[in-house]
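The complex appears here minus one protein chain, its other protein chains still in place.
Entry: chain A
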Amino acid sequence: MNQLSNPVEVMGIDAGGTMTDTFFVRADGEFVVGKAQSNINESQAVLESSTDALAHWGRSVEDVFPEMVTCVFSGTAMLNRVVGRKGLRTGLIVSKGFEDFHRMGRAIQSYLGYAFEDRIHLNTHRYDQPLVEIKDTRGVTERIDSQGNVVIPVRLHEAREAARELIEQGCKAIVISLLSSYLNGKHERDVRDVCLEVAREKGVDIPVFASVDYYPVRKESHRTNTTVLEAYAAEPSRATLGTLSDSLKDCGASFDLRVMASHGGTISWKAKELARSLVSGPIGGVIGAKFLGERLGYENIACSDIGGTSFDMALITKNNFAMHQDGDMARLVLSLPLVSMDTIGAGAGSFVRIDPYTNSIKLGPDSAGYRVGTCWPDGGVDTVSVTDCHIILGYLNPDNFLGGILNLDVERARQSIKTQIADPLGLSVEDAASGVIELLDLSLRQHLRAMITGKGYSPRDFVCFSYGGGGPVHAYGYTKGLGFKETIVPAWAAGFSAFGCATADFEYRYDKSVDIGITHESGEAEVEAAVGTLQAAWNELREKVLEEFRINGFTDDEVTLTPGYRMQYLGQLNDLEIDSPLAALSSADDWNELVQAFDDTYARVYASAARSPELGFGITGAILRGSVETKKPNIPEEPDAGPTPAPEASLGSRPFYYEKKWVEAKLYKMELLKPGNEIKGPAVIESDATTFVVPPGFETFLDVNRLFHLIER
């Protein structure tokens, strides 16, 4: 195929702390992956990584960028800025008398992200340093009550004084978050205007963020944290993304750089709400799985991604993933809608120790992370990790770990396992190491089962997608005996998150809290008012969404708007997010349709019998999503080449320890296997960035879309 009829169309960027990965997809679905060290500036790392990737096709950046149509970025810089507390110095203006609530934090923030053992171990609870210090916080006299009425008018001369002091102290941004502002934003907007006026008078150009302009939702801590992040963490990223966008344009790019956001869509780097791109990596895989499912006819998918430090799971039911309304990230409660995921802190790099009291193997909660394990002497790790066990048992290839960029010392790993694990337990090194792997697989399997059965489903109704660098190594182990319809490993498992980001829609989403409650005693007028409240909220949000698209040069009629709402049975604690069956509401009759859509969803998510319409219905939030068409990557499709792998795909064999004996596993190069090829375990299928393990008793075949199907015999 020539280049003109088969252009490179899609680029995904995953800028991690150590490596920057790029992922390019051609029109025919073929893709390449590039790597570069991140320890140079972001733009430079992306260009070097791109050069590395495109070299596989013998093409250059200047050659390819002009023909590309879309590019999605996800990175960890913003998150690192928050975790390391290295953000923009931000001033905070709150209701007078409430100056301390930000630094006090919600109690849950003292143990967010902890392993279960530590959550119940109070001594380990700890509050991180606040994003805004108390000396950069000011109170302004004002009060709006819980119904949105002005009780004390805002004293703007205090706001003026506060702004002056904060600017003189050296704050580079000001955030305003007043009580109940989501019900009545007037005070916040007045204070915002005063701050902007003071900045102008002082001749400084600093951004001012009123929470009502960004996240008009209930819960002060969540709303304040999120708005502060917009200033503290996202504002600096705006500058780096701008530079990156410019340098892509210098190479001939005409596409707009987009960023993966927590709600599962991609947004422009110019977006007003950029903080929602804080954590995006693991979400990419879920979006990618949904996309593949829609194209290939899998409507129920259990997504699983195992990395060095964690195991991330998500469920797609009837081609939909669930949303979590108040996501938390970096140990902060936030008002960000987040693709719902379950994460446990056990991964391929978890540390392994012997518990001295029970004399049993204990995994984690900490992990070797990028330092791999004792098998990598340069990593400086002395404690055995799960990776060490995989290395000595023949699961992973010590000469091709991460494409061979690290020199691993198998003997050192063996010695560490012997002294730290095997000898104390009186086991052989092999049995100790395989015990560790079995324990990890068992623990992952239990969590996966619990996530599915806990929501009232059975694994029988799901296919399991396994991806990420570590997923395919463990796929057989954590799915064994669970009874999934199928277990599927995409041949591009390692780049699956970047692929997923590239499949995401260009979509903005705005949320607003509302308080609506309707029971069977409510009269027509009340229902009418409720419908009016929801429609008014949608109108407000529509303006924001359209504004975001206008920034990127889209006209209003190019945008597809999807209104939604969060509804619950009155008195219940949890609400569900529903796409509205109606584009606009006009009369009390429309209420019944909203209720019907909720009832149906409730029956699907839980059970018909659990529905409780007698309680009445409440709406807690209005949602508006807007999207425009984007180019998606094609799914590869290749002709069936028959069951026997080509001779060049074979890499020989190596000893592999499984169920208490050494067997000889056949080795294959993943990229050289062809659709239709069938492989019986024991076999190990290797690629630079991932390893797919097929133990005895399992077999796999590659389908025409380059998906491996793992089958338990």
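Everything that follows uses one rule, which is that a contact is a pair of C-beta atoms (placed from the backbone, for glycine too) under 8 Å apart; a residue touches a chain by one contact, two chains touch by 3 or more; residues count from 1.
Everything below uses one rule, namely that contacts and distances are computed from a predicted model.
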| item | value |
| --- | --- |
| Hidden subunit of the complex - UniProt protein name among "Ferredoxin-NADP reductase", "Acetone carboxylase, gamma subunit", "Amino acid ABC transporter ATP-binding protein" or "Xanthine dehydrogenase family protein" | "Acetone carboxylase, gamma subunit" |
| Touch criterion as defined above, residue of A:16, A:29, A:365 or A:532 at the omitted chain | A:365 |
| Among A:117, A:145 or A:201, residue touching the chain not depicted | A:117 |
| Of A:6, A:383, A:552 or A:650, the residue in touch with the unshown chain | A:383 |
| Full-complex contact with the absent chain, from A:355, A:521, A:629 or A:648 | A:355 |
| Identified contact with the non-displayed chain, of A:56, A:86 or A:126 | A:126 |
| Chain A residues touching the omitted chain (full complex) | 115, 117-118, 121, 123-124, 126, 353-357, 365-366, 383 |
